[in-house]
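The complex appears here without one of its protein chains, the remainder shown in place.
A and B are the chain letters, set down in written order, and residue numbers restart from 1 in every chain.
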Amino acid sequence: MSSDVHYTLHHPKWYRRRVSVWWWLQKRSYAQFVLRELTSVFVAFFAVVSLWQLHALGEGPEAYAHFMARLKSPLFLALHGVTFLFVLFHSITWFNLAPTAIVVRLRGKRVPDFVIAGMNYLVWLVASAAVAWLLLRG
Amino acid sequence: MTGGKSPFLWTLFSAGGTVAALLFPIHLFLTGLAFPLGWLDAPSHESLQDLVRHPLARLYLFVLISLPLFHWAHRFRYTLYDGLSLKHLAPLIVVVCYGGALLGTAMVVYTLWNLP
Partner (left out) sequence: MAETITLSVARYRPEEEAEPTVQTYEVPYRKDWVVLDALNYIKDQLDGSLSFRWSCRMGVCGSCGMTVNGEPKLTCAVFLSDYLPGPIRVEPLQYFPIVRDLVVDISDFLEKLQKVKPWIILKEEKPLSEGEYRQTPDQLDTYKQFSMCINCMLCYAACPIYGLEPGFVGPAAIALAQRYNLDSRDMGAQERLDILSQKGGIWDCTFVGECTKVCPENVDPAGAIQQYKLAGAAHWFKSLLLPWGAK
């Protein structure tokens, strides 16, 4: 909002606590929130890896083989292991929170949250199966 | 138009978050873990190249990489604001986050364009 609360700002006797930079360490659910937000870093990391893969694919079979060999290094395996956990955490929190944002009404009644979340998980399953089929069928 | 760019950036964030939530786990599991560890056979270079020859596959790859980058840009921007109380650096953070996502998107377009 544009206008601040002018008449309370400088009251001399009222006590105001400053919010600590580390506020999210003070409560479990706050820490979980920051962890959820940090999944975006891992999402970005894998997007960049995919971009790199695409680039290698265009460069030819040799470059692609080199890329695939790099993924076998312990560093990348460890990175991808951690990234996988965070990306899973992103998926689960994303689907679980979807019903709060998406309200569907059928014949005047609100569709229950578990149905909306369930649909999300179902689409997830189908999409994953489709991707796996496309990449594994050859 | 109400709300400046916020509704637009939030839509990109949401779309990217949905794409990442639906598709990243399987791609990451296969490419990052199952193929390198030999649990499953990785597709050959040729078969992948055949696959990405189709325009729909290219559109898919564009969406797959670009939108999640915007998801990151938006979420990470607010993580820096709230998690590290860096709101006073907002102009710099905005440039780095959305600029990064734009740069990544440009690179995706360039790479896809030049694929045989």
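The working rule: a residue touches a chain if its C-beta (ideal position, glycine included) is under 8 Å from a C-beta of that chain, and two chains touch if they have at least 3 such contacts.
All values derive from a computational prediction rather than experimental measurement.
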Residue in contact with the excluded chain [from A:Leu97, A:Val111 or A:Ala127]: A:Leu97
Hidden partner interface residues of chain A, rising order: 1-2, 4-5, 7-8, 11, 13-17, 19, 23-24, 26-27, 29-30, 33, 37, 97, 100-103, 105, 108-110
Residues of chain B in contact with the chain not shown: 1-4, 6-8, 10-11, 14, 78, 81-82, 85, 87
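By our rule, only the chains that are shown with their structure count from here on.
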Chain A-chain B separation of Cα centroids, rounded to whole Å: 11
Interface residues, chain A side, partner chain B - complex: 19, 21, 24, 34, 37-38, 40-41, 43-44, 46-51, 53-55, 57-58, 60-61, 64-65, 68, 71-72, 76-77, 80-81, 83-84, 87-88, 90-91, 94-95, 123-124, 127-128, 131-132, 134-136, 138
Interfacial residue positions of chain B with respect to chain A in the complex: 16-18, 20-33, 35-37, 40-49, 51-52, 61, 64-65, 68-69, 71-72, 75-76, 78-79, 83-85, 100, 104, 107-108, 111-112, 114-116
